[in-house]
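For this view, one protein chain was removed and the others were kept in their places.
Letters A, B and C name the chains as they come in the text, with residue numbers starting at 1 for each one.
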Amino acid sequence: MHEQFPVQVSANEALTGGYFRLTLDAGTPVATAHTRPGQFVMLRGAWGRDLLNGRAFSVLEVLDDRRFSVLAKVFGRGTGLMKAMEPGDSMTCLGPLGNGFPVVDTSVTSLLVAGGVGLPPLHLYAREAAREGAAPAVEMIYGGRTRDDLVLTDELDAWQVAQTLTTEDGSRGVEGRVTVPLLDRLERASANGETVRILSCGPTPMLRAVRALALDRGVEAHLCLEEQMACGYGVCLGCAVPVHGPRPYAYCCTDGPVFPAQEVRWA
Amino acid sequence: MHEQFPVQVSANEALTGGYFRLTLDAGTPVATAHTRPGQFVMLRGAWGRDLLNGRAFSVLEVLDDRRFSVLAKVFGRGTGLMKAMEPGDSMTCLGPLGNGFPVVDTSVTSLLVAGGVGLPPLHLYAREAAREGAAPAVEMIYGGRTRDDLVLTDELDAWQVAQTLTTEDGSRGVEGRVTVPLLDRLERASANGETVRILSCGPTPMLRAVRALALDRGVEAHLCLEEQMACGYGVCLGCAVPVHGPRPYAYCCTDGPVFPAQEVRWA
Amino acid sequence: MGVTSSLDASGVDVGIDFGPIRLKNPLLTASGCFAYGQQFAGFMDLRELGGLSTKGISPAPRFGNPLPRIYETASGMLNSIGLENVGTQVFLEEKLPFLDALDISVWVNFFGTDFESYVECARTLGEGKDRGVSALEMNISCPNIKKGGIEFGTVPEVAHRLTKACVEATDVPIVVKLTPNVGDIVAMAQAVHEAGAAGISLINTITGMAIDVRKRRPRLATTYGGLSGPAIKPVALRMVHQVHAALPELPICGMGGIYSGEDALEFLMAGASCVQVGTANFAEPPAALRVLAELKTLLAELGFARAEDAVGSLESIPAEPPYKAEGAQ
Partner (left out) sequence: MGVTSSLDASGVDVGIDFGPIRLKNPLLTASGCFAYGQQFAGFMDLRELGGLSTKGISPAPRFGNPLPRIYETASGMLNSIGLENVGTQVFLEEKLPFLDALDISVWVNFFGTDFESYVECARTLGEGKDRGVSALEMNISCPNIKKGGIEFGTVPEVAHRLTKACVEATDVPIVVKLTPNVGDIVAMAQAVHEAGAAGISLINTITGMAIDVRKRRPRLATTYGGLSGPAIKPVALRMVHQVHAALPELPICGMGGIYSGEDALEFLMAGASCVQVGTANFAEPPAALRVLAELKTLLAELGFARAEDAVGSLESIPAEPPYKAEGAQ
């Protein structure tokens, strides 16, 4: 049984770079308690009818069986309204939806490649790995335009997850995009005979670059995609993702949002 | 030069019966400072595009050259959003618009007949009369369904304006509608050879009854009408009021909202 | 007569006869907005619905359009899904048994790519008669398919011919779903009515478009898409009212922007015998049941003993007292 349930904002914390972390409380145990990294929720406030559908957000943190948080940035009107929300404001939530990343596997090194609002699934992944004592099996590569775009990095340090940060202007970490340290890391792995895989989420141009790199080098990669979604649960057929395989399109919400890189039919 | 100016909510006070008083502050001197009783403002919050147009509200109080208040009750979505507003929230305001009631005249007794959200113009009128030392020339007759529907009655007492209250359930004042004491008062005036006139604002059924009474007895009456308004300043031609005279329709926003009772073309 | 009685706590009898089709209540879900129903089983008791209309079925399976396929507009959304569906065969074998078991009115929405395939589709799906199919909802208004299509939904004579052929191909009642992208909706309704349609569904989406000015590109890969949601409700209501006024004996299933019981009642009063909830399902999977509950409450509050009494119950606004231009220049 899927659930759509009411939630209340219990905190709305402004971070650097215009990001904010919205903590939501269902008041009672809900299905988000069992969210897998990469799964998402459809959220909607009491917004009247000019904003018709829910908005999709990856789960950032599962705080307990009734509370979770999301990380967002103002994109359009819906995220604008969310940024202005205050504790006590109510929303409806549908989820968790979709399929997450492959489970933590200590036999390979998982390179978590994140950019922008693509951080949440990988942040949750890193947390899960740390909890399972598998922190050494994951490494974060996380990029932004400038230092303000890199948020919640302390938490990874606390979990002792190795992280390489990049900024395009060099204001923090490596100068350049995430593909710079990623390429280095893949070369090192290949030199060492080490098995690595890539789990990535972020802006589509970044995912395209990551995918190209991975396909090029035959490295296993899983991409968490964003598509326009009206429903989030497989009925509107709006969230098509072009794929190779028996059908030309898969659905981001039900087949994804995480897809093996080689399945995605991108130029 | 008309003005549309931003205002901030400086207070939103819940009254009995679901009424609320919203105090708005323009931060700088604005035209509302010179509002005549019966004039109105078009108000709109930052509501997105499903609520297209401003909503009309009579001015209740002119607090100083930059602040004024309105009295409202939840009717639909716009007033619902207004009820939830908090100090600091912003709106845009256009006004004051339309024509008010005839000025205070100490040579006649003005019977102020108010019902529901029709109180503001008459409340403002009573205040004006009191300020001008003409409190004895006005008498308020104010009705509601039950005692909770009668608000701000203390203020009239403070200004020493005579008031007769009515409730349909008899929970406060005279049992029945405003027409009960109004009829009494008109008979008394006619017996005394006293000149009275009626200034009235309230729900349309009430105004119809007041008009019928006034026309019947040849008493001068001015009615403050409500019509659907899109603009409030004479361009949409939506707020037609059927009238007798050279044209079959007058416009509530520019020709009114106050009309002589005999001009209104009602059955 | 179904699991849920049409008479319940509200005291209102919500059973409706839609031509030959008995509905336990007037609330259906709309084609393309409810898939084949399964996804909703987790959210609601489907047996409480009056019925549902499936995603549009064509003789052969079809894949959908390139992306982007959807875009939100003011109080509405554009879609260009491309009538993706599993085809008649898979539908009858894999999807229908689930629906049959629900014991509600199952309307199988269908379309063809040309005249013959429409008729073939009607014939094949009509075989589902004893397996739960209570009506075939013929979509003659496919803004999103390229071949043929447009004339079926916009030229009365063509619609008449097509409807007649499909009606003759099957025993299952045919409900024709009309497109609002026409100048004269009454002419279209009349044409299909005379061809033997058991009723009509009004309205499909209105063709629209949006542009991403920063990319200088349409928001949808197909450039145009179908507009649905509250934005189109006034247009839908007007068409229902026009058709009902002209053809009071033709059953109408109304839709377009229904999000509340009040919306649904507007459609009934305008002349619809039942309604479908489409886009509203996306934000709220059990929307149709909330709308039904609200409708019942509202009918009771307004003194309707039977939902049927509300159908076409609109009165006109009383005339104003006559104007005499006494002082007119």
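Here, contacts are C-beta pairs under 8 Å (C-beta built on N, C-alpha and C of every residue); 3 or more make two chains touch, one makes a residue touch a chain.
Bear in mind that the values here come from a model prediction, so they are computed numbers and not experimental data.
Shown chains touched by the undisplayed chain in the intact complex: A, B, C.
The omitted chain makes contact with just one of the residues B:A209, B:V241 or B:V258: B:V241. Check C:N181, C:S201 or C:N281 against the missing chain and you find that the one touching it is C:N181. The chain not shown here is touched by just one of B:G38, B:G54, B:G115 or B:G143, and that residue is B:G54. Which of C:K55, C:H160 or C:H241 touches the hidden chain is settled by the complete complex: it is C:H241.
On the side of chain B, the interface with the absent chain consists of residues 1-4, 42, 44, 49-54, 92, 94, 227-231, 233-242, 247-249, using the contact rule stated above. As for the chain not pictured, it touches chain C at residues 66-68, 73-76, 78, 154, 181-184, 206-211, 213-214, 216-218, 220-221, 223-224, 227, 229-235, 237-238, 241, 257, 262, 265-266, 269-270, 298, 302, 313-317, 319-320.
Residues 49-50, 242, 244-248, 265-267 are the ones on chain A that touch the missing chain.
What we mean here is this: only the chains that are shown with their structure count from here on.
One simple way to say how far apart two chains are is to compare their mean CA positions; for chain A and chain C this gives 38 Å. Averaged C-alpha coordinates put the centre of chain B at 45 Å from the centre of chain C.
Contact with two or more other chains is made by residues 49-50 of chain B. With touch defined as above, residues shared between interfaces to two or more other chains in chain C number as follows: 74-75, 230.
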